[in-house]
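Below: one structure, written as structure tokens.
A single protein chain has been omitted; all remaining protein chains appear in their positions.
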Amino acid sequence: MLKTVNLNYNYEDGKVALKNINIDLNKGNKIGIVGGNGAGKTTLFLSLIGYLKPDKGEVIFNDKKIKYNKKSLRNLRREVGIVFQEADKQIFYSNTYDDIAFGLRNLGYDEEIIKRKVDIIINLLNIEEFKDKPVHFLSHGEKKRVAIAGVLALDCKIIFFDEPLAGLDPSMSDNMINTMNNIVREGKKTVVSSHDMDFIYEYCDYVYVLNKGKVIDEGIPSKIFLNENTLNKANLKEPWLVKIHKKLNMPLFKNEEELYNFKRENIKG
Amino acid sequence: MLKTVNLNYNYEDGKVALKNINIDLNKGNKIGIVGGNGAGKTTLFLSLIGYLKPDKGEVIFNDKKIKYNKKSLRNLRREVGIVFQEADKQIFYSNTYDDIAFGLRNLGYDEEIIKRKVDIIINLLNIEEFKDKPVHFLSHGEKKRVAIAGVLALDCKIIFFDEPLAGLDPSMSDNMINTMNNIVREGKKTVVSSHDMDFIYEYCDYVYVLNKGKVIDEGIPSKIFLNENTLNKANLKEPWLVKIHKKLNMPLFKNEEELYNFKRENIKG
Amino acid sequence: MKKKYLVLIGLVLMFMPRYANAMHIMEGYLSPFWAGFWTIVSLPFVIVGFRKISKIVKENGNKKILIALMGAFVFVLSALKLPSITGSSSHPTGVGLGAIVLGPVTMSVIGMIVLLFQALLLAHGGITTLGANTFSMGIVGPFVAFGIYKLSEKIGWKKEVSIFLAASLGNLATYTVTSFQLAVAHAGASEGVMQLLVKFLSIFAITQIPLAIAEGILSVIVYNLISQY
């Protein structure tokens, strides 16, 4: 659906930001993009939604090269949305409803349809409790949910999340992960960037590793995170489930539940 | 050195922010303050440095109640500094040296003394490599170190860190933890708040758990993080070392190294 | 809901200058006649400014964000304490810098929006006196600041001098107009306009002249810092 072919992007000062990037978002429904700060994750996201025009190479959407005119970008962005790290930079209304409806109104929907769509999203994301509060009284986690709602309302097929867990406490993080799982269950695709390797390891079904603007590795998480070479090169840490696999001779659990089940079986046995 | 007695602080609207807080920073040199967003961690920090005046109760510094006049606050803040979460909001100069010297210059030191003090700190924090770069070219992690340098330059005995690892990638996080360990080795005290329980568990030697403005538990990390009741109440997660202790019948390792050593011994045995 | 508004007030009280040297005419200080009069006087300027802004945002819709950010900036500036020689503290108006950057016509609209929020959020000025305050802070202040800036540029003075004069005289002009507005509104049989005006000017001068100087100095510092960047 969305992929890149030999994508190259240079900053204005000529420095290379992205070099020969080939990624294909068909490889999974929970795709992770990992890499240190400055590896090029955000630049890649912005290229994928057509905001940055590559210097070389293409972004392919539904088997067609994307064009950088208003109409085709508009079509792209109906299907591909992005949730930025700082909610305050993507909420423009002090009224939650208006903000969620913003993207829909830009597309010229009828108010009636908008209301229906927004209500569904408000329900889905559990926003009802605070939907009448002015935005500046919302907590960081609540604002993030409003920002996500604004993107979900557009009924995008692919949603990018830039550091979705940044600044969230453990319980809000769980909440966010739940929300993202629900989105995938609705048949949508999520693409996340994060510094939290435990989260990436458990959440994602396919991972791209970026380092200095290049994809240095890709594959399913268990493959990526067992490759010490990749982790060292990109300055990443092993998720703890991988650590106990390697150091304690445990099986490689995909997630915590597997570990708990394993223990139970062991006790039974 | 610094402690509170029945500290109470209410927001302007009368909402309780801190309730009967009794904490004593003599209990450790790496003290952790944990709790969900909105539990009152930042408010507590600001009360401890005299920026917020409690509605009831006291802050005791060197066995004396702190007074809220200019002179005594000045004395307090020479000894107690705080590094905030967002580096961009506490770095004001485009030149690293000037920024580190900011506090010292405000106190009216001679330029010569300032130079000596700043050079020591630059050395300690290993920021020589980028001390001549304009601040806006520095990475997030580098900026954070500059912010820390600005506080350390004042020769504070106690330094608060509000979410020191927020937004840092794994390798920058390691760097930050190293820096904090160095600071403790210099005979200073660090007090940290964080959402990262793995970090708190491994780094701290004493932990206070805050929930809705109250201290609901305190003690050494292994005590706190084994208490499921506390963790549930404050919506915190178990560190993974605690998880493997409980679920896999492993000994309770204080840090990763212990686990690795254990493994080696096991292999030998 | 009410609780939430309290948070807002908390925020506001936190920023509220401890000693207010109010520049704006308070709610209730003008009779309906004068409130209406100054609204009508301000209207043409606001309309011209509005037309100009309409043209700007038609060319580039993103400029709406920029203009609103500027408005918010002027607002937070006015919520800031400014060190002043008299020992009290008060706020800068931001009128000088704003006028130099955006032009005086645009400032009239931004000034009006800012004044509306100062009345609503800071209880500073008032809704019925919005017209009068727009005239002094949104129109006369910016025009004087801008005029002086252009003039001293033409004479060839140093940029710092131009900015200092523009910002501080813009500030002074605002308070002079405020005094005049109060004087004409309250002149009666016993005291003439001139008598009242002299009294207002001399009382506000004590607080306002140091403040105008402070704003001038601050504007120069900000200008220097930004051109270094």
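Labels A, B and C are assigned to the chains in the order they are written; within every chain, residues are numbered from 1.
In this text, a residue touches a chain if its C-beta (ideal position, glycine included) is under 8 Å from a C-beta of that chain, and two chains touch if they have at least 3 such contacts.
FYI, contacts and distances are computed from a predicted model.
A.B. asks: Look at the options "Cobalt ECF transporter T component CbiQ", "Mannosyltransferase", "Na(+)/H(+) antiporter subunit C" or "NADH-quinone oxidoreductase subunit J" and return the one that UniProt uses as the protein name of the missing chain.
C.D. replies: "Cobalt ECF transporter T component CbiQ"
A.B. asks: When the whole complex is taken into account, which chains on show are touched by the absent chain?
C.D. replies: In the entire complex, chains touched by the missing one are A, B, C.
A.B. asks: Just name the one of B:9, B:84 or B:206 that touches the chain not displayed here.
C.D. replies: Checking the options B:9, B:84 or B:206, the one contacting the hidden chain is B:84.
A.B. asks: May I ask which residue of C:75, C:135, C:149 or C:164 touches the chain that does not appear here?
C.D. replies: Counting the whole complex, the residue in contact with the absent chain is C:75.
A.B. asks: For the chain left off this view, which of A:4, A:29 or A:90 is in contact with it?
C.D. replies: Selected residue, touching the omitted chain: A:90.
A.B. asks: Quickly run down the residues of chain A that touch the omitted chain.
C.D. replies: 46, 49, 51, 73-74, 77-78, 81-82, 84, 86, 88-95, 98, 101-103, 105-107, 134-136, 150-151, 154
A.B. asks: What chain C residues would touch the chain not displayed?
C.D. replies: Output for chain C: 1-2, 5-6, 9-11, 13-17, 19-22, 26-29, 31-32, 35, 50, 53-54, 57-58, 61-62, 64-69, 71-73, 75-77, 79-80, 82-83, 85, 109, 113-114, 116-117, 119-124, 126-128, 182, 186, 188-191, 195-196, 199-200, 203-204, 207, 214, 217-218, 221-222, 224-226, 229.
A.B. asks: Provide the residue numbers of chain B that touch the chain removed from this figure.
C.D. replies: Against the missing chain, chain B presents residues 12-14, 46, 49, 51, 70, 74, 77, 81-82, 84, 86, 88-93, 102-103, 106-107, 136, 150-151, 154.
Here is the rule we go by: only the chains that are shown with their structure count from here on.
A.B. asks: So how far apart, in whole Å, are chain B and chain C when each is placed at the average of its C-alpha atoms?
C.D. replies: 42
A.B. asks: Roughly how far is chain A from chain C, going centre to centre by Cα mean, in whole Å?
C.D. replies: Chain centroid spacing, chain A to chain C, equals 45 Å.
A.B. asks: At least two other chains touched by the same residue of chain C: list those residues.
C.D. replies: 7
A.B. asks: Can you name the residues of chain B that touch chain A in the complex?
C.D. replies: Of all residues in chain B, those touching chain A are 35-38, 139-141, 163, 166-173, 195, 197-198, 235-237, 240, 243-244, 247-248, 250, 256, 259-260, 263.
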